[in-house]
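The complex is shown incomplete by one protein chain, all other protein chains being positioned as in the whole.
Order of writing sets the labels: A and B. Residues in every chain begin at 1.
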Amino acid sequence: MEKEILLEVRHLSIGFESYNAKVEKVIFNAISDLSLTVHKGEIVAIVGSSGSGKSLLAHAVMNILPDNARTGGTMFYKGELLTPERMNRLRGHEIAFIPQSVAFLDPLMQVGEQVVGTLGEKARALQQKAFEHFGLKQSVAKLYPFQLSGGMARRVLLSTSYVAETEMIIADEPTPGLDLKIAIEALKDFRLLADQGKGVILITHDIDLALHVADKIAIFYDGRVVETADTQTFRGDGQGLKHPYSRALFHALPQNGFNLQRCPKCGATCATWNVDEKGMRCGCGNS
Amino acid sequence: MAEAKFQKVETGGMNRRRKVLLIIAAGVLALAVISIWGACMDPAKYAPNYEARRLMPSLSHLFGTDHQGRDMFFRTICGLSTSIQIGLLSAVISSLVALFLGSLSAVFGGRVDTAVGFMVDLCMGVPHLILLMLISIAMGGGAAGVITGVAVTHWPNLTRVIRAEVLQVRSAQYVQIARKLGMSKWHIAAKHIVPHVFPQYLVGLILLFPHAILHEAAITFLGYGLPLDTPAVGVILAESMKHLATGMWWLAFFPGIALLLVTQLFDIVGDYLKILIDPHSARQ
Partner (left out) sequence: MAILEVKHVDFRYGSGPWILKDISFSVEEGERVAILGPSGYGKSSLAKVIAGYLQPQGGEVLWEGKPLPPSGFCPIQLIYQHPEKALNPRWKMKDSLEEAGVPSGEVLTEMGIQEKWYERWPNELSGGELQRFCVARVLKPETRLLICDEMTTMLDAINQAHIWNFVLSYAEKHNMTLLAITHNQYLADQVATRVLRIPELNHIQVDRSEL
């Protein structure tokens, strides 16, 4: 049975205006073509190296990009066009953002109160249930954000989306600095939410992590999603992968041989090749 | 890869960055014109002329004349020029003190840092104007007294800024790596630290000018600064107080406004320069 589509991003592009040395206005294209579909009950990981701009996807969906950003493309949420106005209404209710840092929590408010938010007393019971759900002690509700560890803060943020009955969660590097085993443990919380029919976008640089928790993996490179593949295709010999870049990525993993293709003519490894929609080839002119 | 990422979207015309540059250039030019014009002015232009006393502002006397028939426009320009020169000199001295103490504090740390911090607190703890007057009087008043007074009271803020900047760049990873690559202290200071601190220093220096100028005018106004025969804005304003009651409002009004404009101009130049060098605003 085909699951319902929750969020669809079509050909998103994001550029930033800036100035060069000659004081001419230039646009830096951080994302040139990003398409992504998230179904209900699904964790989609978007994987790319740090600083490559993939976090901007979250900022674009949440409509929290800085003023000098210029965007293109369209987004649909539950089949309807996602305009900035609609996003501002949905943000924090139907769509939640789990950022890298705890800076998004109000530093002067007890976290229990923040989780209940504007929903009033009826949410109090839900908050207690959420804390229980994510393994937080009820006494944590009386703490302030600076008293939380990184993991507790993440679970408090998740409780917020639990209470607000969020449909869709976008998490940006939610487990920075954690080693694989503990990170997978931490991301079980996301699996719990996905199994309740919510959609999750997991933005990460760690492909091992994505392989362990995601249903689908979108490979992000040089401002583009080169391929979105089921996690299964990354098992075995990786022959199910369509784009040569994804296959090269697969074979370059330390557990898969640490191998890189070399250009038969000049000997340069594929890390230096040019990548486009169809494939990748060496800049020396030889395919 | 990286090469296609920056796209030029326009070549000519105005954009925000160009406007900022233009404002800075215009501000600097205006200040330069005033100070050179005033410095080179023939004193006869504002000499007493008893046939043209107490005149209202008109086309022949833009700011009017005073009870001795001196042309207030030329006197004001000359006064502003004096103020800018004194401000320039004392701000430069002050900023050099800040540069020295701030770097010392950051490089040596420990007791030197504590001592400098104590001096900063001491200087900031005493009311500014009183300290200024005391120093000016102790130095025997006059231009030397004003310059010394303003110079030795305006360094604490900039010292803190420079200390923080030097500390930050010294602990930056790329500087630590340069040390391990065998680079000498001089290389690191000249190639890494100075280029990092200099823009901050420049902005601090320019933002010191308005303070220096206003404080010079203030103590001169109160009679503890420049002698009465110099064409200074503080002197002009103090004199005008005696004649306000006789209805000669223009004596205080125009020189006062002019002083305000000049200090604002310095502030604008400093603030826009800050926008220009701040990496966070580089993209706007």
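Assume a contact is a pair of C-beta atoms (placed from the backbone, for glycine too) under 8 Å apart; a residue touches a chain by one contact, two chains touch by 3 or more.
What you see is a predicted model; the values in this text were computed from it and never measured.
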- request: Among A:L7, A:M75 or A:M152, choose the residue that contacts the chain missing from this document, as touch is defined above.
  value: A:M152
Statement: Of the candidates A:I98, A:A123, A:A214 or A:C270, the residue in contact with the absent chain is A:C270
Statement: Among the options B:H67, B:H196, B:H243 or B:K274, the absent chain makes contact with B:H196
Message: Using the touch definition from the top, which of A:D179, A:D195, A:D237 or A:D276 touches the missing chain?
response: A:D179
- prompt: Which positions on subunit B touch the chain that was left off?
  reply: 1-3, 5-6, 172-178, 180-183, 192, 195-196, 279
Task: Since one chain isn't shown, list which residues of subunit A touch it in the complete complex.
output: 47-52, 149-152, 177-182, 186, 205, 207-208, 221-222, 245, 248-250, 252-255, 258-260, 268-272
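Just so it is clear, only the chains that are shown with their structure count from here on.
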- prompt: If you average the CA atoms of subunit A and of subunit B, how many Å lie between those two points?
  reply: 49
- prompt: Which residues of subunit B touch subunit A in their complex?
  reply: 1, 4-11, 15, 17-18, 21, 282-284
Subunit B-facing residues of subunit A, complex: 15-20, 23-30, 66-68, 222-223, 274
